[in-house]
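With one protein chain withheld, the remaining protein chains of the complex are depicted in position.
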Amino acid sequence: MSGAARAGRRLFWLVPLALLPVPLALNPYQQFVADLVLMYVPVAIGFNVVIGNLGLFAFSNVAYFGIGAYASGILMAKAGLPWWITVLPAGLAGCGAGVLTAVPALRGVRLFYLAIMTLAFGELMRWSYIRAEALTGGSMGLALPRALLFGWPLDDARKFYVFLALAVILVIATERLLCSRFGRAFMAIRGNEVAAAAMGIPTGRFIVIGFAWSGFVVGVAGAMYAALIGHLSPDSFNLSELVLEFAIIMVGGVGSQLGSVLGAAVLTALPQLFMSWPGSEELAFGLLLILVILFLPRGLASLLARWHPIFRDRYLLEE
Amino acid sequence: MPALLELAEVSVHFGGVAAVDRVSLSLAPGEIAALIGPNGAGKTTLFNAIAGNAPVSSGTIRFRGEAIENRSPHDIAQLGIRRTFQNGGLFPDLSVIENVLAGLHTEIASGFLGLLFTAGPSRRSEREAAARARALLERMGIGALAEQSAGGLSGGQQRMVEILRAVAPMPPLLLLDEPAVGLAPPARAALATLVRRLARENGIGVLLIEHAIELVMQLADRVVVLSDGAKVADGAPQAVRADRAVLEAYLGHA
Partner (left out) sequence: MLLQLVVSGIANGMLYALIALSMTLVYRATTVLNFGHGDMATAGAYAGFVLVGAGLPFIAAFALALGLLFAAGFLVQRFLLRPIMRAPHFALATMALAVGYALRGAARLRWGSEIVNLPRPYPQGAFMLGPVVVTNDALVITAAVLVLFVLMLLLFRATRLGRIIRAVFQTERGAALVGINVPLFHGLMWGAGGALAAAGGVLLAMIVPLTPDMGEWVLVRGFAAMTLGGFGSLPGAIAGGVLLGVSEEVLGFYVSTVFTDITAYLVTILVLLIRPRGLFGRQALARV
């Protein structure tokens, strides 16, 4: 990549900077939506690591999301911890779940077998949220205390900055991971597992690493959910939510960091264009997903990449 | 000088069939040996056995004195054996340079925490590897292809990239499975020059499966002939060419 192009990639830093004044211009509802977009960025990024980079059909993203959200929520509601302290534990809980779901993949379970297995895992988690009433409030859900950052209550505008910081950190961290031998190892495993091993890549270890990172990132997003929504319900982490996450990464571009951001932005902000009767979003997203699969299978990021190589995903570090 | 690679009565059985039947051979550092024989003779299976991709039913394989039969492929690769695949083993969604960098995986000292939290040694190691990969591509005349997606290359170009990917870490032992297929004469010449230089200047042992007889005669220090899984001849190229048994092996499979 030429020096000019490399300098160009540094321009991506301008994006978060440009977003800083945004809360000043939004009404409360729009502010909520903006926070929602920022929350979905790490959800998509984590999902993309497993589906897009590792190429494994793990349908467990919603499980990591829910586990992170409930970890954060339970620590807040039952242990009285302020929100900001629960963020890391939520990530670690998601990470643990990630490692757990990596086990079948390590044993060679692939394709749709892995898909239905991880789906069953997600349902099992959802069932446990309902059953563990004392901890989770059961099917009625769990009402959470106000999110606090170092004792400072977070309204939606302040959440924007906190979420922006978290999203930026996670994007950068994932980028560092992908633009390294780790990212290449993931893509190698996806492309040709046998050849990957022939390069000296211990595929099992890297599968676990990929899942662990994915679970961590999405677990942190779960903590963001707890802060933003303020109420946890098992039904929020069901198959519908999983399909929404699929829609985000497919519309954005599977395996693409840029795609994660685009997909989160488009699919979270778009519904606000029309009245949100219950079900209309699902119908619209279902149709959108169908159209994307038929006509733009590599997502919006692929359009941008075709337009200018600076938008191409990279898995190496130069400069 | 101790042998780089030593096979002793290696057999590979699939079901009741011996795909490789008590083959013994040895390779010295810096030696180029060609493995030839009719289709189905067990050449690729032998490669698979050495590289850990096929189970060895009996016999031993020693690499630098260490027994490696039935170890996992990535262990064997880490010990210093690299290979290419008959049907192509490039990573289609990575660019050419990223593919070569994948070959350098074991040479890069970047750790998980190092990458995420520091700006230091991990990232430096990555940059150095990238520079090394780029230099290799330039030296072989395909620097312009570096950013191109590997999946979009022509067959001949893909083969070349796969070879460079195996060569990049300067492995003591190189297994090349039909490297010249799909290569036009200029590229074949470049390949031959590369292999000869790697063996002579860097002491890399090369075992190659090849059907192109001129290339074999030109490159190989030694020729090993397999037929129906068993070794039928092993010697200097000229001698093997004249060997009756070899002729029969090929004619018998015509």
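Lettered A and B in written order, each chain numbered from 1.
Please note the rule applied: contacts are C-beta pairs under 8 Å (C-beta built on N, C-alpha and C of every residue); 3 or more make two chains touch, one makes a residue touch a chain.
Keep in mind it's a predicted model, so treat the numbers as computed, not measured.
Visitor: Considering all chains of the complex, which shown ones does the missing chain contact?
Guide: Per the touch rule above, the missing chain touches A.
Visitor: Looking beyond the chains shown, say which of A:Ala173, A:Val243 or A:Ile310 touches the absent one.
Guide: Selected residue, touching the omitted chain: A:Val243.
Visitor: Which residue numbers on chain A touch the omitted chain?
Guide: Touch with the absent chain occurs at residues 51, 57, 103-104, 107-113, 115-117, 119-121, 123-124, 127, 131, 193-194, 203, 235, 238-240, 243, 246-247, 250, 254, 277-287, 289-290, 293-294, 297.
Going forward, only the chains that are shown with their structure count from here on.
Visitor: Express in whole angstrom the distance between the two chain centres, defined as the mean CA positions of chain A and chain B.
Guide: Chain centres of chain A and chain B, defined by C-alpha means, are spaced 40 Å apart.
Visitor: Show me the residue ranges of chain B that touch chain A in the complex, using the header's touch definition.
Guide: Within the complex, chain B contacts chain A at residues 51-53, 72-74, 77-78, 82-83, 85, 89-95, 97-98, 101-106, 108, 110, 112, 115-116, 122-123, 126-127, 129-131, 133-134, 147, 165.
Visitor: Which chain A residues qualify as touching chain B in the complex?
Guide: That would be residues 1, 173, 176-177, 179-182, 184-185, 187-188, 190-192, 194-203, 209, 255, 309, 314-319 of chain A.
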